[in-house]
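Yeah, one chain of the complex is gone here, protein chain that is, but the others are all in their spots.
Chains: A, B and C, in written order; residue numbering restarts at 1 for each.
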Amino acid sequence: MIAGMGTDFDLIIRGGQLVSAAGPIAGDIALRDGRIAALGDVGTAAARVVEAEGKLILPGGVDAHCHIEQRSGMGLMNADTFETATRSAAMGGTTSVISFAAQTKGQRLGDAVADYATRAARGAAIDHAFHVMVTDTGVERFAEDLAHLIEAGHRSVKVFTTYDIRLEDAEILAVMDVMRPLGGLLCVHAENHAMIARATAALLADGQTRPEHHAASHPRMAEIEAVARMIRFAELTGQPAMLFHLSTPEAADQVRGARRRGIPVWSETCPHYLLMTKEVLRREGLEGAKWMCSPPQRGESDCAGLWEAIWREDIQVISSDHAPYRFDESGKLRAGPEARFDEIANGLPGLETRLPLLFDAIVSNGRGSVADFVRLTATAPARIYGLAGKGDLRPGMDADLVVWDPERSVTYGADDLHDNVGYNPWEGRQITGWPERVFLRGQEIVRDGGFYGLPGAGQLIPRPDPGVTAR
Amino acid sequence: MIAGMGTDFDLIIRGGQLVSAAGPIAGDIALRDGRIAALGDVGTAAARVVEAEGKLILPGGVDAHCHIEQRSGMGLMNADTFETATRSAAMGGTTSVISFAAQTKGQRLGDAVADYATRAARGAAIDHAFHVMVTDTGVERFAEDLAHLIEAGHRSVKVFTTYDIRLEDAEILAVMDVMRPLGGLLCVHAENHAMIARATAALLADGQTRPEHHAASHPRMAEIEAVARMIRFAELTGQPAMLFHLSTPEAADQVRGARRRGIPVWSETCPHYLLMTKEVLRREGLEGAKWMCSPPQRGESDCAGLWEAIWREDIQVISSDHAPYRFDESGKLRAGPEARFDEIANGLPGLETRLPLLFDAIVSNGRGSVADFVRLTATAPARIYGLAGKGDLRPGMDADLVVWDPERSVTYGADDLHDNVGYNPWEGRQITGWPERVFLRGQEIVRDGGFYGLPGAGQLIPRPDPGVTAR
Amino acid sequence: MIAGMGTDFDLIIRGGQLVSAAGPIAGDIALRDGRIAALGDVGTAAARVVEAEGKLILPGGVDAHCHIEQRSGMGLMNADTFETATRSAAMGGTTSVISFAAQTKGQRLGDAVADYATRAARGAAIDHAFHVMVTDTGVERFAEDLAHLIEAGHRSVKVFTTYDIRLEDAEILAVMDVMRPLGGLLCVHAENHAMIARATAALLADGQTRPEHHAASHPRMAEIEAVARMIRFAELTGQPAMLFHLSTPEAADQVRGARRRGIPVWSETCPHYLLMTKEVLRREGLEGAKWMCSPPQRGESDCAGLWEAIWREDIQVISSDHAPYRFDESGKLRAGPEARFDEIANGLPGLETRLPLLFDAIVSNGRGSVADFVRLTATAPARIYGLAGKGDLRPGMDADLVVWDPERSVTYGADDLHDNVGYNPWEGRQITGWPERVFLRGQEIVRDGGFYGLPGAGQLIPRPDPGVTAR
Partner (left out) sequence: MIAGMGTDFDLIIRGGQLVSAAGPIAGDIALRDGRIAALGDVGTAAARVVEAEGKLILPGGVDAHCHIEQRSGMGLMNADTFETATRSAAMGGTTSVISFAAQTKGQRLGDAVADYATRAARGAAIDHAFHVMVTDTGVERFAEDLAHLIEAGHRSVKVFTTYDIRLEDAEILAVMDVMRPLGGLLCVHAENHAMIARATAALLADGQTRPEHHAASHPRMAEIEAVARMIRFAELTGQPAMLFHLSTPEAADQVRGARRRGIPVWSETCPHYLLMTKEVLRREGLEGAKWMCSPPQRGESDCAGLWEAIWREDIQVISSDHAPYRFDESGKLRAGPEARFDEIANGLPGLETRLPLLFDAIVSNGRGSVADFVRLTATAPARIYGLAGKGDLRPGMDADLVVWDPERSVTYGADDLHDNVGYNPWEGRQITGWPERVFLRGQEIVRDGGFYGLPGAGQLIPRPDPGVTAR
């Protein structure tokens, strides 16, 4: 190769089928300096050539909703550190995560973000960004700090309408008023707190305290009402909003109606709302606790309704909502073997299983195309959250790639995840399609079941744009 | 360059900004054998290098609705031949057209298609496909011929619900029944004939016979009713349908509602519904006749409503509906200087102005992005109509490209179009953004105002897929 | 009684519970000169006093849709004459009917009305009005005749969108244009003809020719489409319309949507859509033919949906659509014992059973109140069709009354109807609630199972008002 001819690539992956959200791309892909340098007929002049005959080459997954190294509302520390969580994510084909920088009561927002960013910089093996999780608007210089963080590129904020860390309507409006002129996205866990408290009290009073009763403790109307209310807040203030983890088609209907009226709202769901029902909570003893999350899984027709909402693009993103608690006294069972459902931490692991489950559900089961899979799990979240360089196969983008074997069938076992949770909620499920090799900015971090990433090699993802400001 | 290294491209366009419907692409584009061979860092090893500094490089336009070398319902031959029409299209940045193979009464469908295809093969300077226009379902072996044509790749069919060439409900259902199992798209000019006849009779009886009265002769309800009816036909039969040239937001609302319910329907509008109002019909004498088309232009709020429908993606495609009649006794004025509105041919030229008008309206006026412009005018029509190799910038696609100058301002004059119509309905309009160079399968056919295409060099576009069968 | 004191009533009915659509009325009812003279404490001074302890006293029923002494679309004469039909109606508690004055092809409208009115004047034992049924708009002086009839008080017109007697869109619009300035109500049998023809042809081609296949031959979409289209005609022209005999909740949804937008439309259903399903068509041999009508009965969930539409007042009227054909070679079986479903006359008797069935369904089964029953079967049709003096218990109204025994249970037998049809489609059904005595303008015409009415005693009901002109 003649130097300076511009063809001395670092790496070429050849012989595979490139697929972006726009469809298949003919030819191969060449990388240089951690970026996609060329697509198509890229020649063979590279320091390294990887053969991918019979494989798909896709953008690395973007998981826009996960809890990493975070204290829960119940005071529990997540089972996962940035090191374990990002290792797990990478093993599942994900190269970018957005987790939470969670403010504790009384803490200044900048301190919260600094705390999480420092830990992530040390531990994360893949690229990452943060949703600033606001739980206390009464702290000193709150609005100033929030504005500063957004301008510094932390362009998404998370609030709750339920739990002890919920914000009241007035506080949420105040957060929106700070955000509106700066260009950021407000993410909301939207469930009506009073409805949940009412249902929970009624169940406990009636002695219905098992994990399976968790489902009834979060009435679907709680989600529907709060989603509708948050949409009106977005309409009133003009502040764009993302409705997190929808579990009901009715909530998705609210989003659809709003988007039709031009209100800047988006929504998300998770594999455990699409592929599981509340039946999982009924398992013997406290076993059901392994599947407990909020909002809870619903019924079969809800799964079907959420898939419809996905194909109508009322739901644009599928995230994991990875919330890791061990199934022992350090986590789920902290309140002991007689725990009531309201004493059990909510959440289940999902970083590693998200992409294989969804490839299987979408592509292998014929619900949609490979391009749809890429759009829902990588391209759309990267675009909506403004993650520069992520989620697509275009020259100039980061060389975050997955070499995917569309034929490989795997049955999940109990111990095969690489997080620190200790159980796999999808144990026994057989899926077809598997992430064989994973590249992060051109570096191979996963190969044939082995993890070669480095804690601390993950970078904070730049978010230079003011973020989504319209549909 | 070392032979056999795979880098000996035919052409590299360098220094410009590549933009597809997915967004900007870093680097350059390399072509070989009429296709896009590589994107990104493609080196410089090519037989020819074109410099495009400061320019956009976009997929060539796809105009999915135009009348070329066709007899109108009034027995007029269009002013344009395939040669003049495709020259005009190319000069405006369009590299693919779908025009009509119009059955005459009593004619077998295959004969109609053969007639048009033969003429196109001889005259067309750009690539092309046909909508099979059905006007007589009573001819010998109708269903058999239609099925054969669809299977042969003529995968879209056009019917009218109004004019003398309209089909009755039963005939339209029969066409749909033939199409359904084969995978094709039914395109409909949907206006209620009885409502138009009623309004026309009332106007003529009242002496309201001028071009401006044409607008009232096509009540908006005529469009709304027929669009709603055709949607129900699609729902009943499962046959996908495209609603042509919507002029009212209410019709787009019908499409939206249907798509929400999962019915496979799409819709189209045209620049003259987005950027003109019926005021143009009021000009002195018969001048207004130059702008007469069906459905007619509507009011300001309709223009706004159609733009909204575009951004909500209720309308997915913007076509020209190029329907060329000279403003003389060979065309518009065939019935003489005292012609009543119902004696004047409907239609206006648009092949050449479509892209510049829409780039100006969308990009230069800030309604949307360059990627939106590409999607609406090239990527979406190519995908919906199954035009293989067209409408996107991915390696493997046809090398149909436009080098676009986003800064150049032009004021349209009366004589600056390259069709055979003789007037420019947009005369006097100033626009910003101009197609500077156009490549068809790697051949430069337009450069700096000169046309270098060849009649007969255009090819019939393959449509191998069974076509759209779901949203 | 002292003469001239105004208390010398002709008749007092005492001791019963008066109920109008507004609710219960305390006290008794006094009649004079065929009208309600007083309500409440009316004393006892009357030529005759009827005791009604334990009974309800209700307005006589108004059946706004029935076919009497009419030729069908298949050329059959109905089994009933005005004499037999009105006797049957009266025995079931109905004191007013609106039947059809059906134009034959080529017949002037006035001749049609004169023909029916003459026969009714001779034969009808209860009061009556006519819907002018238009089947041929091409006859001499059509518009003039229609206008004249409306002004003369025949303020409702019936058209079909299906059958051989259907009108085309343009003809229906023309009828509406005549009616609009005069104030009348257009009633429509709205089903899409092409959809029915398509389904029928497919069934016959497939050898599916039994009565049960009649259901599939009238796709629900045929009703939905045509109802939607007629609503748009009402919106375009401003002409009020009544959608006859809805069989699907989706059609009722169209009516609701239209009414919400202020379009003057109403709708009707019948007992056989509310209380029967298409299962009745499956009976052995040709038995199912007894229940064949158009549109056909649908499924369980449709029955439920229609009841909901009634309580939401999207459907305002419940009529019988009495269409009497004997189950022999003079009627249903004219085409012989091997008849295909399309050769069998559509329609079933219902004049006599309508009120007992609905009282049982509404009141005895707890779906609604006595006042609701009165509203749906008497007050609403009288108001909507402008039947002067009918349908309510207010002083000044005609003394059309039913003494109703709410406790009496009856099981319908095969031979217990008083029409000339020869079978009872409701045979075997047990109902609670029975019309014991019936008064027409103060004359007792039914008492304890005996009929005392007189052919020719029925009068043409005046309809002085220009009819409904708004919701």
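Operating definition for what follows: a contact is a pair of C-beta atoms (placed from the backbone, for glycine too) under 8 Å apart; a residue touches a chain by one contact, two chains touch by 3 or more.
None of the values given here were measured: they were computed from a predicted structure.
Q: Give the labels of the shown chains that the missing chain contacts, considering the complete complex.
A: A, C
Q: Which residue from A:221, A:388 or A:410 sits in contact with the chain not drawn here?
A: That would be A:221, which touches the missing chain.
Q: Check the options A:108, A:229, A:367 or A:447 and report the residue that touches the missing chain.
A: A:229
Q: In terms of residues, what is the contact footprint of the unshown chain on chain A?
A: 168-170, 172-174, 177, 192-195, 197-198, 219, 221, 224-225, 228-229, 232-233, 235-236
Q: If the missing chain were put back, which residues of chain C would it touch?
A: The list for chain C reads 2, 5-7, 9, 20-27, 30, 32, 35-45, 256, 259-260, 262, 308, 311-312, 379, 392, 394-397, 471.
One rule holds for everything that comes next: only the chains that are shown with their structure count from here on.
Q: Please decide if copies chain B and chain C contact each other with the same set of residue positions, more than half shared, or with different positions, and reply same or different.
A: Counting shared over all numbers used gives more than one half: same.
Q: Round to the nearest whole Å and give the separation of the Cα centres of chain A and chain B.
A: Chain centres of chain A and chain B, defined by C-alpha means, are spaced 41 Å apart.
Q: Need the CA-centroid distance for the pair chain A / chain C, whole Å please.
A: Whole-Å distance between the two chain centres: 61.
Q: With chain centres defined as C-alpha means, what is the inter-centre distance between chain B and chain C in Å?
A: 52
Q: Residue numbers in chain B touching 2 or more other chains?
A: There are none in chain B.
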